[in-house]
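Let's look at chain A:
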Amino acid sequence: MNYHWNWRIFWEPAPNGTGTYLDMLLSGLLLTIETAICAWIIALICGSIVGVLRTLPSKTASRIGFLYVEFFRNMPLLVQLFLWFFVLPEVLPNAWGLWLKQMPNAPFFTATIGLGLFMSARVAEQLRSGIGSLPRGQKLAATALGLTTAQTYRYVLLPMAFRIVLPPLTSEFLSTVKNTSVAITIGLIELTAQARAMQEFSFQVFEAFTAATVLYLLVNIVVAVAMRFVERGVAIPGYITGK
Partner candidate 1 sequence: MIEISHVDKWYGTGFQALKDCTTSVAKGEVVVVCGPSGSGKSTLIKCVNALEPFQSGEIVLDGIKVNDPKTDLPKLRARVGMVFQHFELFPHLKIIENLCLAQEKVLGRSHEDAMAKGAKLLDRVGLKDHARKFPAELSGGQQQRVAIARALAMDPIAMLFDEPTSALDPEMISEVLDVMVDLAREGMTMMVVTHEMGFASKVANRVIFMDQGEIVEDAPKTDFFGSPRSDRAQKFLSKILSH
Partner candidate 2 sequence: MFANFDFDVIRRSLSYLFLDGMTFTLTLTGLATVGALVFGTLLALMRLSGSKPLVWFAGIYVDLMRSLPLVLVIFWFYFLVPYIGQWLTGSSRPMRVGAFTSSLVTFIIFEAAYFSEIMRAGIQSISKGQPAAAQALGLTYSQTMRYVVLPQAFRNMLPVLLTQTIVLFQDTSLVYVLSIPDFLGAASKVAQRDGRLVEMYLFAAVVYFAISCIASFGVRRLQARIAFVH
């Protein structure tokens, strides 16, 4: 292979004047994490609401939830980001569109909202199947005790359902981290974009991508380990994750 390896490249200054190449990658990692966490908050809130809607006895409610999930699940994330970024400002009334276009940090906000809504459909599906997997008797027992539907969800169904879906939600969060890289297409300079920039400046392709790979792996490991502690913390003895 006639490729010239140069692992010291990370400590050389990057031409964009912000420090070394390593600093460049780390700032990308930081933006990846920030975007992912903000998007995750949106995903959790919207996803929980829609997930509950999907399980309500009301036909209309579950229909709305169904349409929401189908809408966000049946388009590639990349296309959704384009809709938010390029199309939305044009189809809104002029003044709003202008405001959107002039907003500083537009790639970050677009990525956060677009990714958050995209992931919310998946969170909703996880939560729905979590609620669906609870024994039917739970809901009946709560109702028999005189709890309202809202109380039944708040005190009986959701506390159990969230525990059940904790492992799949962990992997959905990791998907959110990974999917942040799709926002490279609307100009978000996150980790993958920084690795790509480093490759273009320095021509050290494989060092740049190896570093990005290692950083993504680290994020995965840290999240997985942290979530294992959380799972242990909320486990209920003798039930599901509690052993």
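Selection rule: all candidates are chains of the complex that A comes from, given by their letters.
Convention: a residue touches a chain if its C-beta (ideal position, glycine included) is under 8 Å from a C-beta of that chain, and two chains touch if they have at least 3 such contacts; residues count from 1.
Not measured: the values here are computed from a predicted model.
*Asks:* Check each candidate in turn (1 or 2) and state which touches chain A within the complex.
*Replies:* Only one option touches chain A, namely 2.
*Asks:* Can you name the residues of chain A that touch candidate 2 in the complex?
*Replies:* 1-3, 70-71, 73-80, 82-83, 86-87, 90-91, 93, 174, 177-182, 184-185, 192, 195-196, 199, 205-206, 209, 212-213, 216-217, 220
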